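Missing here: one protein chain of the complex. Every other protein chain is in place.
Labels run A, B and C following the written order; every chain starts at residue 1.
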Amino acid sequence: MSTLQPAAPAPKKIDYSSDQQVRWCPGCGDYSILKQVESVLAVHGRPKEEIVFISGIGCSSRFPYYLDTYGMHSIHGRAPAIASGMRSVQPNLSVWMITGDGDSLSIGGNHLIHLLRRNVDLNVLLFNNEIYGLTKGQYSPTSPEGAVTRSTPMGSTDHPFNPLALCKGADATFIARSMDRDPKHLREMLLRADAHRGTSMLEIYQNCNVFNDGAFEVFTEKASKAEHTVFVENGKPLLFANGTKGIKLDGMTPVAVDIAAGEASVEDLWVHDERDSFKASILVRLFDDPRQKGALPRPFGVFYVNDRHTHETKMNAQVALAKQKKGPGDLDALLRGENVWTIG
Amino acid sequence: MSTLQPAAPAPKKIDYSSDQQVRWCPGCGDYSILKQVESVLAVHGRPKEEIVFISGIGCSSRFPYYLDTYGMHSIHGRAPAIASGMRSVQPNLSVWMITGDGDSLSIGGNHLIHLLRRNVDLNVLLFNNEIYGLTKGQYSPTSPEGAVTRSTPMGSTDHPFNPLALCKGADATFIARSMDRDPKHLREMLLRADAHRGTSMLEIYQNCNVFNDGAFEVFTEKASKAEHTVFVENGKPLLFANGTKGIKLDGMTPVAVDIAAGEASVEDLWVHDERDSFKASILVRLFDDPRQKGALPRPFGVFYVNDRHTHETKMNAQVALAKQKKGPGDLDALLRGENVWTIG
Amino acid sequence: MDTIQTPRPKTTEIRENVVILFAGDSGDGIQLTGSQFTESNALFGNDVSTFPNYPAEIRAPQGTLAGVSGYQLHFGSVDVFTPGDVCDVLVVMNAAALKANLNKLKHGGTIIANSDGFDTKNLRLAGYPDIENPLTDQSLDNYVLHSVDITKLTRLSLEDTSLGMKEKDRSKNMFVLGFINWMYSRSLERTKLFIENKFKTKPELLDANLKALQAGYNYGDTSETFTTRYEVKPAPMPKGNYRNITGNQGIAIGLIAGAQKAGLELFYGSYPITPASDILHELSRNKHFDVKTFQAEDEIAAICSAIGASYGGALGVTASSGPGIALKGEALGLAFMLELPLVVVNVQRGGPSTGLPTKTEQADLWQAIHGRNGEAPIPVLAASSPTDCFEMAFEAVKLAVEHMTPVILLSDGYIANGAEPWRFPEAKDLRPIKPPFATPRETTDAEGNPLADLETFLPYDRDENGVRPWAVPGMKGLQHRIGGIEKEDKTGNISYDPQNHQLMTRLRAEKVERIADTYRPIRLDSGPESGDVLIVGWGSTYGAIRTATQVLQKEGHSVAHVQLRHMFPFNKGLGGLLKRYKHVLIPEMNSGQLRQLLRAEYLVDAHGLNKVQGMPFTSDEIRVGALNLLNK
Partner (left out) sequence: MDTIQTPRPKTTEIRENVVILFAGDSGDGIQLTGSQFTESNALFGNDVSTFPNYPAEIRAPQGTLAGVSGYQLHFGSVDVFTPGDVCDVLVVMNAAALKANLNKLKHGGTIIANSDGFDTKNLRLAGYPDIENPLTDQSLDNYVLHSVDITKLTRLSLEDTSLGMKEKDRSKNMFVLGFINWMYSRSLERTKLFIENKFKTKPELLDANLKALQAGYNYGDTSETFTTRYEVKPAPMPKGNYRNITGNQGIAIGLIAGAQKAGLELFYGSYPITPASDILHELSRNKHFDVKTFQAEDEIAAICSAIGASYGGALGVTASSGPGIALKGEALGLAFMLELPLVVVNVQRGGPSTGLPTKTEQADLWQAIHGRNGEAPIPVLAASSPTDCFEMAFEAVKLAVEHMTPVILLSDGYIANGAEPWRFPEAKDLRPIKPPFATPRETTDAEGNPLADLETFLPYDRDENGVRPWAVPGMKGLQHRIGGIEKEDKTGNISYDPQNHQLMTRLRAEKVERIADTYRPIRLDSGPESGDVLIVGWGSTYGAIRTATQVLQKEGHSVAHVQLRHMFPFNKGLGGLLKRYKHVLIPEMNSGQLRQLLRAEYLVDAHGLNKVQGMPFTSDEIRVGALNLLNK
C-alpha cells in the first residue's frame, strides 16, 4: 500500500496526468474526481510506475487513460477479477479500480461482491451516476424506481440496489461515500481509502449532466445540502443541518431530532463508531428517498472499517509455507514423481 | 402463488414424485428436503401442471427430475435469470428455484442478488452444504476459512459469504433458514416461503455426507443443537437452550444471557419482529463460528418479510396501461409509422 | 461578405442524384438536420440512403476531430442503394468537420462552411498547420466554397426572442436545414410539422426553431451568392405506400410482427450495448403489442431470461453486439439442447474485444456459426439492408417458432443506423406462423382417478420435420423435465447411452438442415446465370455490391451478384450456382469468414475482397475488386 512507502521527493501533481486529451462531456462530474485523485496521488508522491489503475467499461472507466501511471481499460464488469489476479502477483504496488454503477453493480456485481469478501487490497472508486452514460442513458441498478430513461419510457419497475448495503452484505472491510461536488471531502475519503489495507469501497455520487443531470442535487447544492446530508466522523455524534439537527437511535431505529428545538440533546445522539459492524449495517441503510418528507439525511463519510487479512497476504503466506515445508520447487523431483522405474 | 388457488381435492403426496430413480448418494441430506417439498406440495394440492421447478447445476439441482411437475435442469448459476423470464410471462404458476451454494453464490451470485432486488415471485431453496458436491469436493463460497478441500490442500484462504446477510444487502423481501435434519421446521419454512409473494429466500443447511460430512452437526445433533441454535418466531423473545437462555440487545449488540442463572429476565430479551429491517440486518449477522467459546447460537426461522411489489405485477401493469392508453397493438399502424407517402 | 438584400430571380437545375454530407460538433444537431432532410426528400418521392457516423465519445471535446459527427445522405430520382462513395456537397459547422471530411468530397464539389466555426481556437483544435484558415487561404480552390457566418445569421434571425445566446446558437442546425431545403427546392411544410410537434410544450423554442428554419430558407432566396437551386425529381419507385426505416427499427418491427402472427407474447431480454440498444428502446415503446422488455443485469441473464420466457410459452428474444454475443455462447447451447424457440440478434460492430463500438464490421460470422461447445448447429440469417432487417427478423421468428430452435440474426452498425424508404406490407399479407404446441390432455377420469391407459407424454417425439412439440407449463397432463444434459430419444430423460448420444446428435443436426427445404430457390440479384464473375455478398455489403455490379454490367462485363441471407444452412442451390462462373468474389468487412465457409462446403476457390476499417465498402472498391479478377 502506498502509505507504507517512503515518500520520495513529492513530484508536482501535474506529473501524474498523461498526454491523452480528456474526453468526457463538458460539465461531467468525472472531471472533478480525476482532479482529486491526481492531487491525492501527489500527496504520497509514489513513483508513477508503482501505481496501477484498472477499469471496466463506461464513461468513468476511461479514467486510466488520463493518468501517466500503468493502466488497463478492460472489459465491462470484469475489472475486479482482473485486479484480483494482478494484485495476487504484485503485492507491493498501489492498485486502484475505477468503475461505474452499471459496470460494477449490473454486469460486474458478482465479481464485486467476491472481491469484497476476499478483501483484495485495492481501492475501488465507484462512480455512481444512477445511469448508463456511455450507452446514452438507460437506467442502471441504482436508478430510482419509476426512472424514465431510454429503456424505460414508462418508468423503471426495478427496485434499485443500495450499493453500500450490498457491499456490507458482502462483508466489505471498508465502506465510504462521497460526492464529486465536494472536493475537500472527496479528497479526504480518497486518502482514507488509500490508507486502508484491503478492498476499500468508496462510492462517489457523480453527476452525468447529459443523461441524468441533477440526480444528486439535493445532496450537492448549497440550498438543500445541509438538510439532506449528514457527514459522519468517527467518535462524533451524527449532526446535520449545521449542527441544529442530529440522528438518535430509538431502539434500533434511527430518527432525526431537532437539537435546536430541544427535541434532544447532543448527548442523546448516535455516536459514530467505524468499527461497529452492526451499527454500520444500519448506517448504510439510511437511504430514504429525499423527496419523502421526514426522510433521514443521506450519510457521507467512512461508515465501516475492519482489519481482516487481505487475499494476497494469505496467498503469499501459503507459497512461503509450502517452500519452507518442501523446499523451493525442484523441477526434476516433480518430473520424476513417486514411482520411477528404469529400463536398460 | 399457490396459496391463492382454490385447493382442489388434495391428491396423495405420492402423485408429485416422478418415475425417475433418485440418484443422490445414500445418506445425502437432499433426500429429506425432497420428502418435505413433496409433502408441502400436497398440502395445497395444486395441480401438477401448475408447478414449475427450475434449477441450475449441482447435486441439488438434480431435484426437478424427481418430481412429476414441469421442470428445467438448466445451466450452472443461471436459474434465477431463467426463472425471471419464465415468471414474467407466467404470472399464475407456482415457481420454485432449486440451487446450491456454488450454483447461487459463486457463479450465480449476480443473478441471485438481482433476482432479489427485483423481487420476482418464486421460492428459492438454497441447498447449502458448504462444498461443491457434484464436482467432488472443492470449497465453496460458504466453506469456512481454512477448509481443507481438494482445491485447498493447505486450507481455504477466502472469507466465506454469510449468505443471508448478502441477501439482506440485496434487499430480499423474505429471508429464512432451516436444515435438512429438522423435517418439522423445514416443512414449516417451506410453507412460509410458498405463502410469500415475491422472492422467498430459504437457506437450507444440507449435509453432504460424502465430501463434507457433519458440516452442520452442532446445529443438527441432539447433543449440541439446543445450545447452538435459536429458533426465532415472530413476536416471541429469542430463547434457546430449551428456554434457559436468551438473546438480549445491549445497545445494538446482541448478547447471550442465561435466564436460568438470572442474568436477565425474559422481558429483557430481544423480541423478534419479522418486519423490522434494521433488526433483520443484525439477525442475519448472528453468524459466529460455533467452535469459538461464547459464540452466539445460529438462528433459524423467518428473519425478515417485506411486501414490496413483485417484478411481474409491475411488468404486467405496464403492458395493461400501455394497452389502455394506446389501445391493443394495431400491427398495420406499427408498420405504417408516422410519415407515410404513397407512390402511383 | 453576405448581406441580406431584395430577392433576385434564380435558375433551377435538375440533378439525377445528390450526395450531401452534414458535419459538425456532436453538439451541433447534425443528426437531426440530416434525418429531417432525408424525410423531406423521401416524402417528396426520392429514393434515399443514409449513413450517420457518430464519434465514440458521448460528447468529445468541442471543435476536435474526435468530436466530429457526420450524416451522409444520398437521394435521387434513380434507384439508390448506398449513401454514396463521394459527396457533391459538404456542409461543415466548424474547422474540424472540414478537416475530417474533405477527403470525401468530389473534386469541384460544393462546400458550405460556417465561417464562425473557423476562428483561431477552432483552427487550432482541428490541428490546421500554424492556424492557416482554409476558408481564406487558397487551399480550397478546387472546390466551390461558400463561407457563411451561420452563427451570426441565426442570432440575427432570433434577435427579437428572449432566448439566451446559447439557446439561440442551438438553432444553427435549423438555419442550415432551411437553407438546404431551399437549395434543393423542397417545401418546409413537413419540417415545420415536425418542429411544432417536437416543441409542443416549449413555445419559445418552437418559435425560435421555426424562425431560424425560415431564415435559412429566405437566406437562400435573397443572398447574392446563391444564384441557382437544384431539383431532384421523384424516383420511379414501385407503386405503394412508403415510409423511412432504419435497420434497428426494421428488426424491432419485424420481431413484433412475427410474434403477433404467431399469436405469442414477445419477451425481449437484453443488456444495452452499442449499436444494438435502439432495438430495446424501440420495443420498450411498444408494450401494447404484448411486448415485455427486460433490461437484464448482463448478457447471460438476458439470453437466459429469454430462454425462460420461451419455456413459458412466449417468444424469447435477445440481442447484443459482438462482445455481448460472446457471453451468450453457453446459454445458446442450452437453448439448442432444449429445442425451444429463441431469436438472438447480433448487431455487429468493429472488433475484436471492445474494438470500435460505433463502427461497423462483419467479423462475427464465425462466432455465430461455430462459437459454442459441442455439436450445436444453429440457423444463422443475415440482413442486407435496413428494410431487409424487417424481412429477416420476421423470418427468424418464423424459423425459430416453427422449428423449435434458436436462430441467430446478423445485422451490423451500418444498416442498423442507416435509413432507406420501405414499401411496408399490410399485416394480412405477412406469412402465417404456427407454433407446434402440444395438446393438453386429461389425466384423470371424472372422479379424479388416474386414467389407466394413458401413455406417458414424449417431449422429444418429433414430427416429420424433426420438430418436437412445445409443451408449456400450465398445460394439463404434459408435465416433463428438460435440461442441458444429453437426453434419451423421445422421452427426454437423462441418458448416457453412447448410441443414443450419436442418434440425438444426428437428429438435432438433421432438424436444422431440413430448414433449408423451406427456403425460396436461390435467386441472382442481377447478372447472367453463368459467366466470368459471381460476386457473393452477405449482410450490409448489399448496396455497394449492387451498385458496383450495375456499373460493371453497364461497362459490358459478365458479372452477376447473389446476396446470401441464409448463412447456415446454406441455400441448396448455392453449390450449383457457384460452379457456373469462372471466378467467385466475396467482399466482406472481415478477413474472409464467409469465404472460409464456402471453400469448406463447396471446395470452391473463391477470392476474397476484405475491408476491416470499421467503414462500409464504397461501390467503387467493389468494382475495382471485380475488375482485377476479370483481368486475371
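Note that in this section a contact is a pair of C-beta atoms (placed from the backbone, for glycine too) under 8 Å apart; a residue touches a chain by one contact, two chains touch by 3 or more.
Bear in mind that the values here come from a model prediction, so they are computed numbers and not experimental data.
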{"item": "Partner chains on view for the chain not depicted", "value": "A, B, C"}
{"item": "Among C:A376, C:A416 or C:L478, the residue in touch with the chain that has been omitted", "value": "C:A376"}
{"item": "Chain not shown: contacting residue from A:S60, A:S84, A:S156 or A:S281", "value": "A:S84"}
{"item": "Options C:A113, C:M183, C:V232 or C:A363, residue touching the unrepresented chain", "value": "C:A363"}
{"item": "Which of C:V19, C:L73 or C:L597 contacts the chain that the document leaves out", "value": "C:L597"}
{"item": "Interface with the unshown chain - residue positions in chain C", "value": "55-56, 66, 300, 321-327, 329-330, 333-334, 336-337, 348, 350-359, 361, 363-364, 366-367, 369-376, 483-486, 496, 498-499, 501-502, 505, 509, 590-591, 596-597, 599-601, 603, 605, 611-615"}
{"item": "Contacts of chain B with the absent chain, listed as residue ranges", "value": "21-26, 57, 59, 75-77, 106-107, 109, 132-136, 138-139, 141, 150-154, 158, 210"}
{"item": "Residues of chain A (touch criterion as defined above) contacting the omitted chain", "value": "9, 11, 18-20, 47-50, 52, 54, 57, 64-65, 68-75, 78, 80-90, 92-93, 110-111, 114, 315, 318-319, 322-323, 325-329, 331-332, 334-344"}
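Definition applied: only the chains that are shown with their structure count from here on.
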{"item": "Distance from the mean Cα position of chain C to that of chain A, given in whole angstrom", "value": "39"}
{"item": "Distance between the centres, which are taken as Cα means, of chain B and chain A, whole angstrom", "value": "29"}
{"item": "Chain B-chain C separation of Cα centroids, rounded to whole Å", "value": "44"}
{"item": "For chain A, residues contacting two or more additional chains", "value": "106-107, 109, 141, 154, 158"}
{"item": "Per-residue multi-chain contacts in chain C, two or more chains", "value": "287, 297-298"}
